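Attaching a single structure in structure tokens format; questions to follow.
All protein chains but one are shown in place.
Letters A, B and C name the chains as they come in the text, with residue numbers starting at 1 for each one.
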Amino acid sequence: MQLNRDRLKGVFAPVVTPFQEDHLRLDWLEENLARMRETPLAGYLALGTNGEFKSLTESEKLEVVKVFVRLKGDKLLMVGTGCESTRQTTELTQRVADLGADCASIITPHYFASQMDDAALIGFYQHVADRSPIPVLPYNIPRLAAGVAISTNVACTIASHPNIWGMKDSGGVSLFAFLVALAGAQQQLPSPVAGEGQQHQLPSPVAGEGQRVRGQSAAPVSPTQFAVLAGSAEYFLPGLLMGACGGIISLANCFPELCCQLYSEATSGNLDAARQLHAQIHQATRAVSGKHGVAGVKAAMDLAGYRGGAPRRPLRPLTDQHRETMRSKLVELKLLEL
Amino acid sequence: MQLNRDRLKGVFAPVVTPFQEDHLRLDWLEENLARMRETPLAGYLALGTNGEFKSLTESEKLEVVKVFVRLKGDKLLMVGTGCESTRQTTELTQRVADLGADCASIITPHYFASQMDDAALIGFYQHVADRSPIPVLPYNIPRLAAGVAISTNVACTIASHPNIWGMKDSGGVSLFAFLVALAGAQQQLPSPVAGEGQQHQLPSPVAGEGQRVRGQSAAPVSPTQFAVLAGSAEYFLPGLLMGACGGIISLANCFPELCCQLYSEATSGNLDAARQLHAQIHQATRAVSGKHGVAGVKAAMDLAGYRGGAPRRPLRPLTDQHRETMRSKLVELKLLEL
Amino acid sequence: MQLNRDRLKGVFAPVVTPFQEDHLRLDWLEENLARMRETPLAGYLALGTNGEFKSLTESEKLEVVKVFVRLKGDKLLMVGTGCESTRQTTELTQRVADLGADCASIITPHYFASQMDDAALIGFYQHVADRSPIPVLPYNIPRLAAGVAISTNVACTIASHPNIWGMKDSGGVSLFAFLVALAGAQQQLPSPVAGEGQQHQLPSPVAGEGQRVRGQSAAPVSPTQFAVLAGSAEYFLPGLLMGACGGIISLANCFPELCCQLYSEATSGNLDAARQLHAQIHQATRAVSGKHGVAGVKAAMDLAGYRGGAPRRPLRPLTDQHRETMRSKLVELKLLEL
Partner (left out) sequence: MQLNRDRLKGVFAPVVTPFQEDHLRLDWLEENLARMRETPLAGYLALGTNGEFKSLTESEKLEVVKVFVRLKGDKLLMVGTGCESTRQTTELTQRVADLGADCASIITPHYFASQMDDAALIGFYQHVADRSPIPVLPYNIPRLAAGVAISTNVACTIASHPNIWGMKDSGGVSLFAFLVALAGAQQQLPSPVAGEGQQHQLPSPVAGEGQRVRGQSAAPVSPTQFAVLAGSAEYFLPGLLMGACGGIISLANCFPELCCQLYSEATSGNLDAARQLHAQIHQATRAVSGKHGVAGVKAAMDLAGYRGGAPRRPLRPLTDQHRETMRSKLVELKLLEL
């Protein structure tokens, strides 16, 4: 199936990579994907932060991607291919495209953080996008990327590249700024005097999918077609309300239906229902990954019937006490039976 | 007029303190307040960050407050009274209450940031609130307060104090977390199975003003009555959509009507109109105070017909070139005539 | 006694301000100064970070300074007079000069940290120094000043002001950079080929006091006369070895003799003895103020026979357990009897 921009919406699970004693357990990954396939998830992100991509060798990465390609069914498959150099990133993106990935999620290089100014990031993403057989989604996560952030300036510049279809934003602050800047660049602003609310041409990406171009167009891409995916439960609903197209939510590893329900309520205009689900998801996320990160996500997967297991060292699994605290909180939030 | 909790909503201007050659120009403040009085602003914050409270002597602070009290009319008057020690803060709060302030906005102490753990902040706010004749609103602004943040834990604890009626949040991330935690603490969560969206008891503070207690009650205050005011244009609309009661917005110093219009559209359910105004306000805020802070706000006030002038040194006024760039951007955004 | 530059060397105690139940206990301060007067301390810093200057009202600050002036004897008296605005700082500096302070230690303004670029800081210090009756020592402490740092550029620029005689550096990294830059600006550098170590004109401020100008000169001040005082036990000995003139050391509140002994060994060339004392002082400082700050310093003063007491709230005194842990460590370090 040829990817089109319309598919970049909904809830994506940043799927974990299972290990046992630091060895890959691809059979556990297969079990998880078999079960996720039955959910309304829009797709998967393989080799993301929750996929512990930084803890895998190059050949392990390819092994993992092959499992995803084999079992993705009709889900969209994003693969994290960001490395520190342009060359490594380009090569890895080409390889996963050859294997069958639908698009690439590419974190900002950040080891030489002080050198990663706007020009460096623009050059990096354009170079990779020029050579990538699949669409590219830059990934903004300053908290883990040593403070390196995709500025509004960078985002607006690379958004016009025909092979950069959107971005994943875990920066929180920049998400709204970015959506606003993109939207604001192309509309007729109301005058403060006459602005009685009668002429609101602002595109509403949540509801307005009819306006999106189907298929990859050779024509310059309008910024309104640019897909922003919220990279955190905290910003998922606020993001959707402000114009994001979906979210990549760690909790979707263990409670995918609930995350999809929030998306559904929000895009159907049921704001009260959406807010209530947001409260539930947000609190669950704090209990699951807020303190423990991927180790917590994996522990919650075990509790929810998926195959989580331990993260790769030096990350450590939860202690029994932390696991029990998490379980109690999830029971209290009605996500688990007593 | 006796303050009641219902009045803690809408748009508040964090009014600047005018200077000329580092001397207070209270007459300019009077001019500004005379004009703001004709707008739909809900009230004023005197001696906030934009009021350069840290750059004033103690006696100057009292002089400024007297002008506000004299000219506030039917606007609500908040005064920033936060100092580094509990004792200074308590005394200043008592003094401005005696002068006629309606409530106090109190920044977290932050010089000894590493000592400001949850227990220290809870003790600080409870001590001051116990002794304050007027309601107290903690002010969360980690960006300027050396990283000191009001955690969800602190907020939920102090929210039950009968004299702490809400908070101003410029932390962005914590705003939603906080609203969610407060709301989530008291409701029946839907079960993931049965949750068809039919039972959404989540309070919607934006629309639901009828549910709020009128007047200060001796009974323990329910967290749903707790007012959260967004302390940044970036979070104003997302905050309102998630449950905030209003905003304290620097742009309201120069374009108060526009900020009030956004509040009105959002609380009337006109989401498209609200988003469009958000785009305009957000971009204007970036042009005005994003880079230049209070110096930019003052320059924009000069352009908009208010009395801005220069900030107190070591802050510097905008260069002519920066001023012209700002003016062009505001013209482009239809906030100024060509 | 007219201050001369030669006196800016040796060990200075950043003397604490005693409180009881948040009230000033000036009688305790008198007791402490009476005892410190008998030590080899070069002088005092009143109203520094350890003096909790940010927690005092303006009138309290003046009360404190009066006690110091009355009891300083032949010690040099520095007073912390830094405020957020140029005007407040100038006025306070003039007042403490009138009361009898010898020089002023002035922290960088930092509430509007993002605006505090080199030009702002240079303007600030030059303005204050132009109007100060006493010499001015900028105080660099990015850790507590929201990251605002006196850059090498700022330091080299203001060092030529005839009324800026040196600086206190608690920045660690910048201390050596600064000394090196100042020294390097004026010397004949050895060529890499001929540089056999035979022509070392580098001034050695530790030993070379004879080279310093006596008294305040109207002539432009050479950077080599610029006094750098280490603001931390961690950098005291390394700083002395690299060219600093002395230190302002929190441990000098409780163990002044020991700190003076380190200075004496270092300036006498007894490097092994100095290193051993450094180990002792450094570990004691970690136990005393590393985690607890001024509360720890005050607790250690109580143990050492001075009047410490509790810090002003919201700072809290040490728990009994923390106090006992500290005592044990100080016994182990041979600073207290069992």
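Convention: a contact is a pair of C-beta atoms (placed from the backbone, for glycine too) under 8 Å apart; a residue touches a chain by one contact, two chains touch by 3 or more.
Here the structure is a predicted model, which means the values were calculated and not measured.
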Kindly name the visible chains that come into contact with the excluded chain. A, C
Going by the contact rule already stated, which one of A:Asn4, A:Thr39, A:Gln88 or A:Thr325 would touch the omitted chain in the full complex? A:Gln88
Please identify which residue in A:Thr39, A:Ser55 or A:Thr157 touches the non-displayed chain. A:Ser55
Touching residues of chain A against the unshown chain: what are they? 22, 49, 52, 54-58, 83-88, 91, 109, 111-116, 119-121, 123-124, 127, 144, 146, 292-295, 312-316
Determine and list the chain C residues touching the chain excluded from the picture. 172-173, 176-177, 180-181, 183-184, 187, 189-192, 195, 197, 200-202, 204, 234-235, 237-238, 241-243, 255, 257-258, 261, 265, 270-273, 275-280, 282-283, 286, 333-335
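Here is the rule we use: only the chains that are shown with their structure count from here on.
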Touching chain A and chain B alike are none
Can you give the whole-Å distance between the Cα centres of chain B and chain C? 38
Calculate how many whole Å lie between the centre of chain A and the centre of chain C, each centre taken as the average of the chain's C-alpha atoms. 50
